[in-house]
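Complex shown without one protein chain; remaining protein chains in place.
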Amino acid sequence: MSLSKLARELDDLELSRMFGDDFLLTGEKTEDELSAVFTVADALRKLRMDGVSTRIFDSGIAVSLFRDNSTRTRFSYASACNLLGLAVSDLDEGKSQAAHGETVRETANMISFMAEVCGIRDDMFIGRGNSYMRAVSEALDLGFAEGTLEQRPAVVNLQCDIDHPTQTMADMNYIIQEFGGVQNLKGKKIAMTWAYSPSYGKPLSVPQGVAGLMTRFGMEVALAYPQGYEVMPDVIDTALENARSSGGKFYATSSMEEAFSGADIVYPKSWAPFASMKTRSKLYEDGDFEGIKRLEKEMLAQNALHKDWECNRAIMDATKDGKALYLHCLPADISGVSCEQGEVSAEIFNQYRTSLYKQASCKPYIIAAMIFLAKVKDPSGALMQLARSGNPRALFK
Amino acid sequence: MSLSKLARELDDLELSRMFGDDFLLTGEKTEDELSAVFTVADALRKLRMDGVSTRIFDSGIAVSLFRDNSTRTRFSYASACNLLGLAVSDLDEGKSQAAHGETVRETANMISFMAEVCGIRDDMFIGRGNSYMRAVSEALDLGFAEGTLEQRPAVVNLQCDIDHPTQTMADMNYIIQEFGGVQNLKGKKIAMTWAYSPSYGKPLSVPQGVAGLMTRFGMEVALAYPQGYEVMPDVIDTALENARSSGGKFYATSSMEEAFSGADIVYPKSWAPFASMKTRSKLYEDGDFEGIKRLEKEMLAQNALHKDWECNRAIMDATKDGKALYLHCLPADISGVSCEQGEVSAEIFNQYRTSLYKQASCKPYIIAAMIFLAKVKDPSGALMQLARSGNPRALFK
Partner (left out) sequence: MSLSKLARELDDLELSRMFGDDFLLTGEKTEDELSAVFTVADALRKLRMDGVSTRIFDSGIAVSLFRDNSTRTRFSYASACNLLGLAVSDLDEGKSQAAHGETVRETANMISFMAEVCGIRDDMFIGRGNSYMRAVSEALDLGFAEGTLEQRPAVVNLQCDIDHPTQTMADMNYIIQEFGGVQNLKGKKIAMTWAYSPSYGKPLSVPQGVAGLMTRFGMEVALAYPQGYEVMPDVIDTALENARSSGGKFYATSSMEEAFSGADIVYPKSWAPFASMKTRSKLYEDGDFEGIKRLEKEMLAQNALHKDWECNRAIMDATKDGKALYLHCLPADISGVSCEQGEVSAEIFNQYRTSLYKQASCKPYIIAAMIFLAKVKDPSGALMQLARSGNPRALFK
């Protein structure tokens, strides 16, 4: 699609609330706002592929706060910020005085004097990650309102206990491309299913985020997991509600086969039971490390009961023409490769590898689009102006 | 104040020694040079708030060496460097070969081939931090003189055992703003006082730096601490001398009440006794970790004798109209919030929180101004040219 067509698409959307706002949960965004993220992501990609600079900042800091390990989201965030002209500054809590009696409010202000964006990953404890982001967000509102901060950095959720918006929006961006437009996703079936992993405690943010997001586009979302692997209760309500509004469908099932049956897209991925994660968070809070060890052993034993939840040729054959699109947020536990038995057979993984990497390639653009929309008042005009100026991203290319 | 007025102010100052020079101690700088830092800081802030780029470097490295934890100084330094167009490169001594038989002279040269500035925090050991910075500075002089380095990076002291110039200059920048100009500070009383903290070994750089700096502007500086919490002896001599020259006043007292009485500004903050810190540094050198444990226990016990040194409503009532400006370099030990009993009551801290954050917001600009003045021969002309070119810091804002 041409850049001017993408820009015109933005003109038809109601985006006034995005300027200056955070991106914390997809559920808080309107359909127009979600569409805008996809469109701006596509436009930024187009400009970059055409060799045009999308640097909208001459200077400015992008705070990067990761409370959990990360490769792809960390690099996606760094790439997105760099694409817009921002310099990443890591808040390494181990090297900072953040622990020494500082409040969230104080830290949020102290790191933001010249920050335009504040990317946070905090997905380890139930009830904590998203709350922390909201506390930062409120602190920034206050700091800006009282004149401490000269600009209001946008908070971007790089994964929390509830949602993983940069992941699911990138996933959505990818399937829109693959299916030739969002309109073609109406009625398509996606199986978001649990899968066996020999490690425990994988975050719930992806299945929760997928259930909440994909139901908004008229898709049929089947959420499948063995009994005991329930996600946050709210997620189910929201997904049902979304499906009702969008003309889609949502249901939970304990049969992987049922979910895969006739599916256009499958997203099999391990996660930990919400209830166990809540217990685990509580044990950490109490400092009960014996209890944690015991719980983790139980969780592993529980996982081991469901080794048959693997995505392999046999179950893929149940999907639409046996050719459903296979998604994963990576890294995957691949049977016989990264573990003895895992989420997916090597055959299936290899078959979809290129596709999986392309899925991942959407994330930097999605993050850049989220920042762009929070920072630019007239995104359509801005994109056109970038295209017109045509400053090269790289000389001599 | 308009940018051209700020630029004209610079024209009246004798700044020839600043170009190419370090910023290691405020005591080494003339009144003109200190004034220039405040003026350039204000000018850079004005330009940034007007949306004008202050990027004076297209490329260039800013070395960042922190030998102690830091949140706000680290982000202030990163922000300042980014504002001028420099990319921060951390010298993480744990990941480098610096420890493996390299001399200071060698390391200083090796990291500086394309460095414009070298920011160093080294405040842990008495007699070491500032000496280290001077050794780096001499190595850079030599490296530049002998043609190893194509440019001479400016060393900026981000806190040492003697002084904390970026902090105290930011403090001064803030109170100049609050009192409507440096001329209004003449005769104003500032109480730089010790305060109780449940932790030991806090650096002396702030009280020492405040005593040395604030006495140069005709202020009345009362330095208060319990017996036994003496600072570096030289500081007292310098402060007395400064006060004499500037028409100000300086005295030390062991009464927090006396210091607060009628004060326009109060700066209550814990620090460790200079003598104990010297002993501690010696014990570290000797590797006497038993001795250190014993000493730290003694220091905590000594602190505990002075829990009444808290900044609260009662003692604030003794200040000018009960409304003195409360300063702190943050993070503060807040009674009932970050500790059971600390440097300041929650009531007072909350009352001044916005003010404290604004005080902190001066630091990035002060650091940027120090670098600017070390790197630009005609700062007044340069500021005017930046304003005239009017390159936007951020497109579409």
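Details
Read from first to last, the chains carry the letters A and B; within each, the first residue is number 1.
In the analysis below, a contact is a pair of C-beta atoms (placed from the backbone, for glycine too) under 8 Å apart; a residue touches a chain by one contact, two chains touch by 3 or more.
Note that this is a predicted model, so its numbers are computed, not measured.
Within the complete assembly, A:P392 is the residue of A:G147, A:G187, A:G247 or A:P392 that touches the hidden chain. Contact with the chain not shown here comes from a single listed residue; of A:R244, A:R294, A:K323 or A:K358, that residue is A:K358. Within the set B:T107, B:N130 or B:S345, the residue that contacts the chain not displayed is B:T107.
Considering the whole complex, the residue from B:L24, B:A41, B:I61 or B:I348 that touches the absent chain is B:I61. Checked against the full complex, the candidates A:M18, A:A41 or A:V88 give a single residue touching the omitted chain, namely A:V88. Although one chain is hidden here, its contacts on chain B can still be listed: residues 56-61, 63, 87, 89, 91, 95-98, 100-103, 106-107, 109-111, 113-116, 143, 146-150, 375-378, 381-382, 385-386.
Across the interface with the omitted chain, chain A contributes residues 48-49, 53-55, 66, 69-72, 74-76, 78-79, 82-85, 87-88, 199, 330-334, 337-339, 342, 354, 357-358, 360-361, 363-364, 391-397.
The rule is simple: only the chains that are shown with their structure count from here on.
With centres taken as mean Cα positions, chain B sits 41 Å from chain A.
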